[in-house]
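Encoded as structure tokens, the structure appears first; notes follow it.
Of the protein chains in this complex, all but one are displayed in their positions.
Entry: chain A
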Amino acid sequence: MFSEQAAPTAQGLLAPPTAEPPIFPRLAVAGYSDCSQPFQLGERSFSRQYAHIYAVRLATMRPGLEQRARGRWGNDIALRRLSELQEGEKCCVVGTLFKVMQLQPSILQEISEEHNLVPQPPLPKYIQPCDELMLEDELQRIKLEGAIDVQRLVTGTIVAVYGCEQDDGRFLVEDHCFADLPPPLPWSGPSSNRFVLLASGLGLGSVSGEALLSTQLLVDVVTGHLGAEGEQSCAAHITRVILAGNLLSQNTQSRDTINKAKYLTKKTQAASVEAVKMLDEILLQLCTSVPVDVMPGEFDPTNYTLPQQPLHRCMLPLASAYATLRLVTNPYQANLDGVRFLGTSGQNISDIFKYSSMDDYLEILEWTLLAGHISPTAPDTLGCYPFYKSDPFILTECPHVYFCGNAPHFQSKLLQGKEGQRVLLVTVPDFSATQTACLVNLRDLSCQPITFSSFGADSED
């Protein structure tokens, strides 16, 4: 891939140069179309209840699930609503899962005086053995038990369960199924090597500056300032850079204004101001050489609820002068050279991580794809806009590349579906911690990590 192509001229820059330095034109993007209109909110109104999302979600996914259920358990099974259940009758019910968790942070409990609770510190995981699963449909809810993994599942998933109602009012599950992979998209990818660089978690504005040289090396590799000629020509094959969130570090989030007295904080600038300036410069260097898509993340200056709106152009005056900069939403969906990309900055995956026994980010990523929904835990534990007409997080078509940012390490997997779907799942690691980014080859949907390192005070390599 990248390395083999570059190898022949590896020592090229250790000798006197040739007369004319070569010039490599950046491969132009053959086709780009932004498909993230569903995630762009125009006028926002928060006066609605969140129940409407669940209603819409269930209504939209019900037909697909009923079809899956029939395919799995036979065409003649009985599909019932909860209100139509009869004791002892084997049937299939489609509904939304709700997991009752004791440790789930609840603001009402915290402020309630009769409980006298101390606010709970954030835990890595909120699961407990005594958690229970309930199935809800439009009108009723019922407790589930049986062949269903309570620890693994999370609230908000639409599921079809097959079993029968017990006499004590619980539903004994014999089997269950999810929406499974969405229908495949036709493949029209490029025939030559074209790369897309995925990076996330640049973490600018953090107190420590170790990752800064690595960030600069990353920018230099992409813009062709580093490496011998072979390497530079390979870098010219990078047609796009997608920055998947957390461009600013968590340190920029602390607000002294809340804790300190006003006379102490009056003249101090927020940490994010300086960090955004640095980001602007980095983006400018990138934009003069390659199209860049910038997605906001958890710590970036945009709204908190999903879908996060693009960063505003006025924050990046230098870089936004270039047409190659695209400020996009989180989640982000686009067609690049005929390959459909869909990805988030990682909030959805890390939220599921907190409320499920699944530990592996790649596993969770795959599970969301099989469940047919990008972030089922929104709006329960993850902030979400109160949709009521449609739920944009439902997966209607199977993307070719499905990624999530800010994962603890790099993982990738090529998933093959029964209906001919081919999806590359990529967990993009946090750059400030791992100094690793990913290179996706659009021709064959393969992925390669690229690591940057410098030398530190202790002579480790």
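Throughout what follows, a residue touches a chain if its C-beta (ideal position, glycine included) is under 8 Å from a C-beta of that chain, and two chains touch if they have at least 3 such contacts; residues count from 1.
Keep in mind that, in the parts below, contacts and distances are computed from a predicted model.
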**Prompt:** Name the chain not shown, per its UniProt record: "60S ribosomal protein L6", "thioredoxin-disulfide reductase (NADPH)", "Dihydropyrimidinase-related protein 2" or "DNA polymerase delta subunit 3"?
**Reply:** "DNA polymerase delta subunit 3"
**Message:** For the chain not shown, which residue from A:64, A:224, A:245 or A:399 touches it across the whole complex?
**Reply:** A:224
**Absent chain, residues of chain A that touch it** = 2-4, 6-7, 9-17, 21-26, 28-29, 209, 212-213, 216-217, 221, 223-233, 235-236, 281, 284-285, 287-291, 314, 317-318, 320-324, 410-413, 439, 447-457, 459, 461
